[in-house]
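Only a single protein chain was left out; the remaining protein chains are all shown in position.
By letter and in written order, the chains are A, B and C; residue numbering begins at 1 in each of them.
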Amino acid sequence: VEPAARLAREHESPSAVAAEPRLDLEALEREARDRLDPSAYDYYAAGAGDETTLRANLAAWERLRLRPRILRDVSGVSTATTVLGTPIAAPVLVAPMALQRLLHPTGELELRRAGEAAGTLVAISTRSSTPIPEVGAASQAPWWFQVYILRDRGLTEELVRRARDGGAKALLLTGDTPILGGKRRPVEFDVPDEWVMPGLSTPDGMPVRDQSPGNFQDASITFANIVRLADLSGLPVVVKGVLRADDARRCVDAGAAGVVVSNHGGRQLDGAVATAEALPEVVDAVGGSCEVYVDGGIRRGTDVLRALALGARAVLVGRPVAWGLATGGAAGAERVLAGLALELAEALALVGATAPDDVGPDLVRPAVAD
Amino acid sequence: VEPAARLAREHESPSAVAAEPRLDLEALEREARDRLDPSAYDYYAAGAGDETTLRANLAAWERLRLRPRILRDVSGVSTATTVLGTPIAAPVLVAPMALQRLLHPTGELELRRAGEAAGTLVAISTRSSTPIPEVGAASQAPWWFQVYILRDRGLTEELVRRARDGGAKALLLTGDTPILGGKRRPVEFDVPDEWVMPGLSTPDGMPVRDQSPGNFQDASITFANIVRLADLSGLPVVVKGVLRADDARRCVDAGAAGVVVSNHGGRQLDGAVATAEALPEVVDAVGGSCEVYVDGGIRRGTDVLRALALGARAVLVGRPVAWGLATGGAAGAERVLAGLALELAEALALVGATAPDDVGPDLVRPAVAD
Amino acid sequence: VEPAARLAREHESPSAVAAEPRLDLEALEREARDRLDPSAYDYYAAGAGDETTLRANLAAWERLRLRPRILRDVSGVSTATTVLGTPIAAPVLVAPMALQRLLHPTGELELRRAGEAAGTLVAISTRSSTPIPEVGAASQAPWWFQVYILRDRGLTEELVRRARDGGAKALLLTGDTPILGGKRRPVEFDVPDEWVMPGLSTPDGMPVRDQSPGNFQDASITFANIVRLADLSGLPVVVKGVLRADDARRCVDAGAAGVVVSNHGGRQLDGAVATAEALPEVVDAVGGSCEVYVDGGIRRGTDVLRALALGARAVLVGRPVAWGLATGGAAGAERVLAGLALELAEALALVGATAPDDVGPDLVRPAVAD
Partner (left out) sequence: VEPAARLAREHESPSAVAAEPRLDLEALEREARDRLDPSAYDYYAAGAGDETTLRANLAAWERLRLRPRILRDVSGVSTATTVLGTPIAAPVLVAPMALQRLLHPTGELELRRAGEAAGTLVAISTRSSTPIPEVGAASQAPWWFQVYILRDRGLTEELVRRARDGGAKALLLTGDTPILGGKRRPVEFDVPDEWVMPGLSTPDGMPVRDQSPGNFQDASITFANIVRLADLSGLPVVVKGVLRADDARRCVDAGAAGVVVSNHGGRQLDGAVATAEALPEVVDAVGGSCEVYVDGGIRRGTDVLRALALGARAVLVGRPVAWGLATGGAAGAERVLAGLALELAEALALVGATAPDDVGPDLVRPAVAD
């Protein structure tokens, strides 16, 4: 379903004075919180430290004022675009999130279906609670595999191979997690044995406990691992967690096909720069050499538009999709994705643009103050 | 009634220590909310999305500090001015608002009378709930007709002709609404058949339902429609919704007689720049080639003064007049308009100015911080 | 009593770990509010309009960060200074306030005594509720007379002559009140006949009602009135209400002996620039040609220090003294004045300065943000 078509439909039938209420992500989060085990909710909702970056991400988008153009012909708006050549219905991807069976009994599988229904691309985590081959087989829609390079390199390589064999279109190498950022919200829950490293446990019947040191991220990885991953998999490598011009250039030099401006949703280094603040320097640094994506605090179609205006090819959305999954499975997640796409279509029309490529830096400027 | 005369009278009779309390628009809004159907209240009060632009409009005026001049002879203050050559008692026009019978049984007719009593100009909406010929006949005072160009161009032309025949002095072409901006406040109410497109329904007995696609705004209109409207009507065309220098210049090039710096009261694109922030670049861009007006968040005579100082010829006020209409009909709306004019007269005197033309950019500067 | 002496005494006797609590002006205001008639309280407390300038005055001082110097010999701090050649114990004057018998049965007389006790100078209002000759005779301490030029010029001249004959050292011409700024707090109280224009009523037995138009401020006065007042009285004229460089220069050109950077305590034009924001341009404009004072939002000795650092010769304080007067008569007002002087002495010591003249612009800088 193309969002622009929904937009057109919506504007043809209802009375002009009774527009349907739109996405209410705060209500959705409250509903998810009521439904989930408190620790599971906190696991997804928490930010590192005092959660200043968690809040800063949201505030930084809002601070960018939009400068709409008027009297353009916007009768034919489309949100369709591509990422690394893969066509998607809207530039809104699903961010990788661990252990989705904490949110829904068939977590990752639901999200693959939601991605297919919404016509977009889902990133599946190394910490998937569903075996990677099952994840791959769940849908013909495109997906990416998020990679943590583990201390046990054999394990890492095995995961990457299974992702490639399962049809992953690209690898999303997370660069900002050499260790886990400390949280204040205590999180206590048992992870069933069968969830643990399921990407490996199912095929060979040998569960690998999370607690095993080999299963931890390796703190020694560097830019050199980008090229090794590409060589190993034959897949394009996108590096996630870039917040600086110099790091972005290093990624390009190491052969990255894309970078994600990200602070891990405020979950790693509290106090890290908001992604909307870091995006411009990264876009400027890569100068078109690779695609640039961004995540963190995207809650509205207008936020997607702001990201595009600052030079992003697409955004990744995490928590809102998690709440949709928790409350309505694949259909719940799809409603969030389709809702954001619809809002983007609407925002495009209202700034006088008909497609993502029609969005330039003149559409935003910083607020004078807040 | 000339506001300056009221000001003089007020300052001649009361004790210096017992100044009358002035306009309290917050109390007026509370009273209107208590009196109206909740959906009707929300329909007027709501902004798009998270209502950030709704709030930003208000904050942006307040952030501009006034730099009063002292020891000027202000014994003869007048707020009188002209818009497109039409004399008005104060540079405070009434913004176009749809379906005013939701606010008062004889909505648009009351506002025409309020405009006459206050000596100012009222803009009547394409979405008027009263037939345009009746609106036109309600008063000899000047009025403007706000135009949405509908998909059914014949219908649009018929409305414009009736407005012209009903004495409209100018057309106010809304440029920022190719589609309706999504709201979060659910609005549900029935619009009686006889209100629907009444501009057409009464004369020819053929009600045109709002739900008819032809009655929707056309998303394909461009700057070329400015000249067509002018040709069709023989009236000056003012374009509403301009927030950028480039768009302002295009309006001038297309023959616009004026532009209104507006974000539709925060009802269309949430996140759009506040009007007080956009006004300077528009004034600079048109360089005197046409008149510039502004609306959005004007709540005090000092806000009108700020707008004049930034180069506006006049302001348009919407919601405060709606609350006056809802609570007191024509007299209630007139009290708001006269109150703002009185406040403007007072503000002029207190900055050492005796007339709108005596107000320049030296009278404002941004606050250091808030 | 010299504040520095009190400071020295205080630091010689008490235990270092049990410093006496200092001035708590918020508690004092609460006490005054509890004790006063609500309208009398509101009359002094209110600001114009939405009271944004009332709040901005306070915030603007706080926003200026102090840059203390260390390791200076501050064993001999003195707050003593002069204004127009008159020695005062500290650069904290009492701002003119109308109708002080609303605060205390012998209002203005108490304040003259408080000024004498605190070693500082009191400005008495044209709207004094005590006859000017009685005010003049109440103390040998220096005082200034605040002048409103009334429509009845004979009345104005008579008041000025009586002030001069009563020993006033200077005239303080209020330039920012051609009309009264509108307030939202309703103020209703009866002013007894014998208070009304008492400066005139007592000597000649002919009360002049406030309601008489002749008793209103004249909205037509200009800079030319400065020289006329000086010629009439033979006294130096200080102009109060200056907020701009150009107006400051005009005052100097017209022979003013000083200017007060003031927005009338936020009581006239709501939205006017905060005085701490306007002070630098005025100081720069007069370039030493006359003394510059400031009022508005001074609540701490550190605020006095900030004003000195920005180039003020002294500050005027209004409401805090009013609350002292309301709660404790002359002694209550003196406690406020002495408390501020003590705080100033302390602040001088803590920035490594021993006297007001030792305070320069390097001691302040704007906060990075708030």
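Here, a residue touches a chain if its C-beta (ideal position, glycine included) is under 8 Å from a C-beta of that chain, and two chains touch if they have at least 3 such contacts.
Since the structure is predicted, the reported quantities are computational estimates derived from the model, not experimental observations.
Of the chains on view, those touched by the hidden chain across the whole complex are A, C. Screening A:68, A:142 or A:175 against the full complex identifies A:175 as the residue touching the chain left out.
Of the candidate positions C:74, C:92 or C:337, contact with the unshown chain belongs to C:74.
Only one residue from C:62, C:152 or C:246 touches the chain missing from this view: C:62. Shown as candidates are A:183, A:228 or A:249; the residue that touches the absent chain is A:183.
Mapped onto chain A, the interface with the missing chain covers residues 43, 49-50, 52, 56, 60, 63, 98-99, 127, 175-176, 178-189, 191, 210-211, 213, 215-216, 218-223, 225-226, 239, 241-244, 246-247, 250, 263, 268-274, 277-278, 366-367, 369-370.
Mapped onto chain C, the interface with the missing chain covers residues 7, 11-22, 24, 62, 64-75, 300, 302, 306, 343, 346-347, 349-351, 362, 365, 367-370.
By definition in this document, only the chains that are shown with their structure count from here on.
Taken together, the touching pairs link the chains end to end in a line with two free ends. For chain B, residues touching at least two other chains, in rising order: 367, 369-370.
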